[in-house]
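A single protein chain has been omitted from the complex, and every remaining protein chain is retained in its original position.
Going in written order, the chains are labelled A and B, and every chain counts its residues from 1.
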Amino acid sequence: MNLYKYASPINFYPLAGKLIPWFAIPSALLFAVGLFMGFFIAPSDFQQGDAYRIIFIHVPAAWLGMFLYVLMAIYAGVGWAFNARLASMMASSISITGAMFTFLSLVSGAFWGKPTWGTWWVWDARMTSTLILLFLYIGFISLQSSIDDARRADRAGAVLALVGVINVPIIYFSVQWWNTLHQGATIRILQKPTIHGSMLWSMLIMLAACWLYSVAVVLVRLRCTILEREQNAARFAEATV
Amino acid sequence: MNWPDLNMGGYGFYIWGSYIFALLAIVWELVTLSYRKKVAREQEKLAPKVISRKANETTS
Partner (left out) sequence: MLRWIVWRDLMLAWRRRADALSTLFFFVIVVSLFPLGIGPEAELLRSVAPGVVWVAALLASMLSLGRLFANDYQDGTLEQIMMTPQPLYLIVLGKVAAQWLTSELPLVCIAPLLGVQFGLSNKTVGVLLITLLLGTPVLSLIGSIGAALTLGLRSSSVLISILVLPLYIPILIFGAGAVEAEIIGMTAASHIYLLGAVFVLALIFAPWATAAALKISVE
C-alpha cells in the first residue's frame, strides 16, 4: 500500500475525515471518566483540601501547551525542509489549539494560586515561562496571519518556530535563574501534593482526554485549511485539464 | 465513592471557575471551528467539485 499518496493534501483530506471520530469520541469518554474519578473517587487532599482538584485541568493544559509547541515546530521544520505543504498546514493548525491550552493553563494556574498562595498571579519560574510560551505562540500566529502568500507564511513561520524552540530551554533557564535570585521570603513555592493513586490516575486520564481532543480538533482545522487553500489549486487543475 | 460537596470546602469558586473557563475555551474553539468549516464548505460549493470528487476516486 502506497502511504506516500497521503502526503498530498487532497488525498489526506478524506483520511483525516475518517480519523476524526476515532479521536473525538474516545476523548469525550475519557473526559467524562476523568472528571468522574477526579471529583467523586479521588479523596480530599491533606494540605489543600479540595482546592487541588484544579490540577486535573491545569496540568494537562500546561503539558499540552508545551508539547504542542514542540510538535508545531517539528511539523513546520519538516514542511520547510522537505517542501511539504501538508506538514506546514499541520503546524498552522496546531498553533491555535496550543495557544488555547497555554492560556488555559495560565488561567487555571491563577485560579489555583489564589486560594493556595493568596494572589492571583505570582512571578514564579513556571508561570513566567508559560506566559513567555504564550507570547511565542502569539508571535507565530501573528506572523502567519499577516503574510498573504501561503508558502511564504509557512516558511517564515517555520523559521520563527525553530528559533523559538531552540530558545525555549534558554528562556526557561534564564527565568529560573531570575526567579531564584529574586525569590522573596514571603512566598513559599507550593510543593506538589503527594499523589494518591486515584489522583494520579484521574490526572493521567484527563491528560489522555485532552491529547485526543487536540488531535481531533487539529484534524478538523487541517481539513478547513486544506479546503481553503486548495480551492485555487483545484480550480486551476480543472481549467488546464 | 464519596459525594463531593458543591462548595468544595470553601474553594468552590476557584474550582468551578477554572473548569467553567476550560469549558468556555473548548466551546469557543469548537464554535469558531464549525463556523470556519461552514464557510469553507460554501466556498467549495462555488468552486468546481474537484476536491470531493478526487477524494472519492479509489485509484492510487
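Descriptive notes on the structure:
Just so it is clear, a residue touches a chain if its C-beta (ideal position, glycine included) is under 8 Å from a C-beta of that chain, and two chains touch if they have at least 3 such contacts.
Quick caveat, the model's predicted, so the values are computed rather than measured.
Although it is not drawn, the missing chain touches A when the whole complex is taken into account. Contact with the chain not shown here comes from a single listed residue; of A:I41, A:V78 or A:I147, that residue is A:I147.
Screening A:V59, A:V175, A:C210 or A:C224 for touch with the missing chain picks out A:V175.
Screening A:L15, A:L29 or A:V159 against the full complex identifies A:V159 as the residue touching the chain left out. Counting the whole complex, the residues of subunit A in touch with the unshown chain are 132, 135-136, 138-139, 142-143, 146-147, 152, 155-156, 159-160, 162-164, 167, 170-171, 173-175, 177-178, 181.
In this text, only the chains that are shown with their structure count from here on.
In whole angstrom, the spacing between the mean C-alpha positions of subunit A and subunit B is 15.
Taken together, the subunit A residues at the contact with subunit B in this complex read 2, 5, 10-11, 13-14, 39-41, 43-44, 49-51, 53-54, 57-58, 61, 96-97, 100, 103-104, 107-108, 111-112, 114-115, 213, 217, 220-221, 223-224, 226-228, 230-231, 234-235, 237-238. Across the complex, subunit A is touched by residues 1-4, 8-11, 14-15, 17-19, 21-22, 25-26, 28-30, 33, 36-37, 40-41, 43-44, 47-48, 50-51, 54-56, 60 of subunit B.
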